[in-house]
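A protein chain is absent from this complex, but the other protein chains hold their places.
Presenting chain A:
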Amino acid sequence: MPLIETLARMEAAAAGAARPLTTVRHRHLSDRPLVCVPLTTAGEAGAPLGALVGTDRERPLLLTVAQPRDRDLRFAFLAELADAVLPYLDGFADAVGHEERKETDPETGRKVTVQVELCADAPQLIVPSTAGAAYMRLLGRSTRFRRTAEQDPEAPYPAPPRVPLLGRWLTHLGERARVPGSCLLLPMTELLTRHWATGQSALEDQHLGALLAWIDPPDGHSGRTAAEHAESARDADGILRCPPAGPATDPAFDNTLLAPAMARYDAGVPGAAEELRELIGGQLRPTWDAVWRGYDLLRALPPGGHVADRWKRDRWSYTAHRDRVRAGEPPQPRRDDAVTAARKLASRETAQAQLDAQEALDDPLVMAGRRLAGEAFAGEVTAVEEAFSDGPRPMPRPLVTLRTTDTPLLTDGARLHRPLPDGKAQSAVFVAYGEGAAGSLTVRLTGGMGRGKVPAPGSVPEPGETVCWTLFEHAPRGGPQLPEPEDTPWTHGGPPASAPEGDTPDPTTPEDFL
């Protein structure tokens, strides 16, 4: 944990309420997100117990499975979930704008500009916690290889229509969520911990109720007591007063309430199904409200300058998957081939570097952390000296001296960057530390001054101005191009097999529970 965050946590612990870690909101929040709060059956993989889902905070759709070990009930749940989720996801597919993109013409090999569709907006799925996001990915994995009766009349246990499609979308959202800064699938705990420091450890922040208790403590309580209440207060029967945000349930709830109710259902007691529905709904509703509470808290923050930029990438991602589904491509394979995996990894690394840079540029508090780490410095310009580059056509290369109290980790000739008012970056190199005065250093501007012999107006800082230089690039780019999958070198397993196993269904047995 960076020292500045540690300090924020300590301030929060001493004050009894969370402290800001950012001054702006660094993630896009949709006006109409789809919230999904899933619950799973303890011990069973991919056997949902219930879910609250919807875009209307007052009227969530409650889906429950009375007996998670019954395949038909589970399929009925997944079909209902597909009916709730897919129309929302599809709702963004048809409102499109057009963007120009360079593509390589396959015949001539030249780069040509083509017009492509870009969806004007994209769906956003919000889940309570990181475990909830992982569960969405798991649901995607468990359903995308299922066969419907229409796809394969011979399938032993045909899935309801649209369930495999739901799996493909959930898989896509889950994969996209691994890209730093992406916002198609967001866990609420991650969103909140990015923006506030609580007076507890990062481990304890995984509890949505406790996290919200620190950020927004109820009247007359400190965050600490409210958080302790949220995570461990139990009623007379030993049931947690604030149910966990899932997808795992409270073991005491399972043993005391759920198991007897399920036994009554299995015995055919009338009203047992309704009772189970009520029980599961009761566990889900507090988390549902907590997610929306978190949403409100985050919406109150002004968005950062680069948030829309990053959301555009999410829109690209959504549009691309929409196209793949429309083209009838098979579901995502179980394992990526070497090139696809390398591409994904490279794009995530690039996204991480971009996110780090953009957050710092958008937010002085984040920049403060980078300055403390020696990756940036800010100071007042004390002198500007005109200078020119060598060569046949001398270009302005002014020397700027500034005084700073920061301690950047500079090496000779280190490249520096600073944002200009027009959003572009100006580059410079570090020249030397000033003699005499402590904290004085000189940099040589190397770009961002136009093409003339005189620097463009406003591109050279004036004495007295405060400037902030970073040692990191503002728009870091990815590494070199990777080959096409069919050109995978033998060192990486060679080209993938021509017939991808992506479409084969999982093996099924007559009873699929243990």
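Everything that follows uses one rule, which is that a contact is a pair of C-beta atoms (placed from the backbone, for glycine too) under 8 Å apart; a residue touches a chain by one contact, two chains touch by 3 or more; residues count from 1.
To be clear about the criterion, contacts and distances are computed from a predicted model.
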Among "Acyl-CoA dehydrogenase", "NADH-quinone oxidoreductase subunit H", "ABC transporter permease" or "Secreted protein", UniProt-listed name of the chain not shown: "Secreted protein"
Touch criterion as defined above, residue of A:Ala95, A:Leu203, A:Ala267 or A:Ala497 at the omitted chain: A:Leu203
Absent-chain contact - pick from A:His229, A:Arg264, A:Arg293 or A:Lys312: A:Arg293
Footprint left on chain A by the chain that the document does not show: 1, 3-4, 6-11, 13-20, 22-23, 41-46, 138, 141-142, 196, 199-204, 215-225, 228, 231-232, 234, 240, 249-252, 254-255, 258-259, 293, 296-297, 300-301, 334-335, 364-365, 367-369, 371-372, 405, 407, 438, 506-509, 511-514
